[in-house]
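Inspection log for the structure reproduced underneath, given as structure tokens.
Here the complex is missing one protein chain, while the rest keep their positions.
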Amino acid sequence: MIVLNGGSSAGKSGIVRCLQAVLPDAWLAFGIDAFVDALPPRLRDADGGIEFAADGEVVVGADFRTLEEAWREGVAATARAGARIVVDDVFLGGAGSQRRWRKALDGLDVLWVGVRCDPEVAAARETARGDRIQGMALIQAHAVHEGVSYDMEVDTTRTESLECARTIAARVT
Amino acid sequence: MIVLNGGSSAGKSGIVRCLQAVLPDAWLAFGIDAFVDALPPRLRDADGGIEFAADGEVVVGADFRTLEEAWREGVAATARAGARIVVDDVFLGGAGSQRRWRKALDGLDVLWVGVRCDPEVAAARETARGDRIQGMALIQAHAVHEGVSYDMEVDTTRTESLECARTIAARVT
Amino acid sequence: MIVLNGGSSAGKSGIVRCLQAVLPDAWLAFGIDAFVDALPPRLRDADGGIEFAADGEVVVGADFRTLEEAWREGVAATARAGARIVVDDVFLGGAGSQRRWRKALDGLDVLWVGVRCDPEVAAARETARGDRIQGMALIQAHAVHEGVSYDMEVDTTRTESLECARTIAARVT
Partner (left out) sequence: MIVLNGGSSAGKSGIVRCLQAVLPDAWLAFGIDAFVDALPPRLRDADGGIEFAADGEVVVGADFRTLEEAWREGVAATARAGARIVVDDVFLGGAGSQRRWRKALDGLDVLWVGVRCDPEVAAARETARGDRIQGMALIQAHAVHEGVSYDMEVDTTRTESLECARTIAARVT
């Protein structure tokens, strides 16, 4: 398994798609965005669920955490059943998020990858995407890496996603 | 868990969204479409992966099946970890598909729901959606139900998704 | 030209896609949704632009109206240059909206089509779509037709989009 962690608009999804293209085997892409899409609409923007404030802050509640924990168990079971998986997540809880993943992925061979991007550049890309609440990139850029330990880090500020993916792929093949 | 099975354009996704709206608890929606999106692009439209022929026929290969089986294990593990889940799938293999799900979901409490739709109506809705290959609805309408046994069936031909969802919800609450 | 008017979730887009499929000539589909997508993000949900209230009410301001009027002139010019066009709009201003369209489309041959749907059914479909603010369908169902005169009307409550499209197509060919 490969777990990518980085702030919003750091370029995780682009790296995931490139990884799927350059890795010789077939890897499934499971991301936190797909998990959020699987939630009932009323848990998005709700107490207990996940709230996206107008300034870009993201707050998650108890219901979200409970389902997220079950989802992590599911990702782990998919890997244990033999699938190669790239996860991309935003460790809103920093080291705490990594601890929860480690617990779920116990016994699996995981490559932990930090995806960095200069906060100003990530914020500029957030504007260019046009589909995210302005402010998320800046708020998350450093916070999601606090206390997290990685096997390797990539930085998308001046390196294309495809090149980052090749660097990561070189470690798993 | 609730497992919905029906052909393309039978109205499964609409029922899932309505179920998430009417069920008092928070249910995760895991569908075969999201699984296909998680595949590497080269497995979509490829030997070994999943091929969508121009006439609407869908053929899946060995690589697809292997990953799909691992995904089913993951869905089961998510449910065992406590999450309520609505799965929507297209049983291309009919009874064989159900057997594979039954094996993965062993020990879980599952409501099996058949989603029917008159083939001509499903084909008309396929045209109205505009994002599916023409022909899938007609080819799959009956085939996906062959040999499958259900706890209940709904028919979207003349019943709105929301009403179908209410009928299903009445069975799980 | 064909101009379809109806409330949110009445089924206009489905009819447009079916019209493009059944009409023998190539018709362009220009809809109010594409116009809203062309606006700068800051005009969506803003004073002066277009605001989508949490209860489903839609309010448009002066900046929106000015650009909308220019857009209507553009649609008219595209038609005058020889393109066949299906427009789908939501006449938030009822008869006033139609008057503005009539002015822009002066001299063009237009088929005015009212797209009706039982408000409760439209609201149920809004839930099933999952991508619209709940309440728009109910608020708009009758209001958009007030004082508007049509060449023909279709009702999607119990008639599929494809059948509605065939009825409309029979009038233009």
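By letter and in written order, the chains are A, B and C; residue numbering begins at 1 in each of them.
The rule we apply is simple: contacts are C-beta pairs under 8 Å (C-beta built on N, C-alpha and C of every residue); 3 or more make two chains touch, one makes a residue touch a chain.
On a predicted model such as this, the values are computed, not experimentally measured, just so you know.
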Visible chains that the absent chain touches, using the contact criterion stated earlier: A, C
Of C:L28, C:V60, C:L111 or C:V172, the one touching the omitted chain in the full complex: C:L28
Where the missing chain touches subunit A, by residue: 11, 14-15, 17-18, 21, 121, 124-125, 127-130, 158, 160-163
Contact footprint on subunit C, counting only the chain that is left out: 17, 20-21, 23, 26-30, 34, 37-43, 49, 63, 66-67, 69-71, 73-83
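We take it that only the chains that are shown with their structure count from here on.
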Starting at subunit A, fewest touch steps before arriving at subunit C: 2
Chain of greatest Cα-centre distance to subunit B: C
Inter-chain centre distance, subunit A versus subunit C - centres from mean C-alpha coordinates, in Å: 39
Subunit A-subunit B separation of Cα centroids, rounded to whole Å: 27
Computed distance of Cα centres, subunit C from subunit B, in Å: 32
Residues of subunit B engaged with two or more neighbouring chains: 17, 21
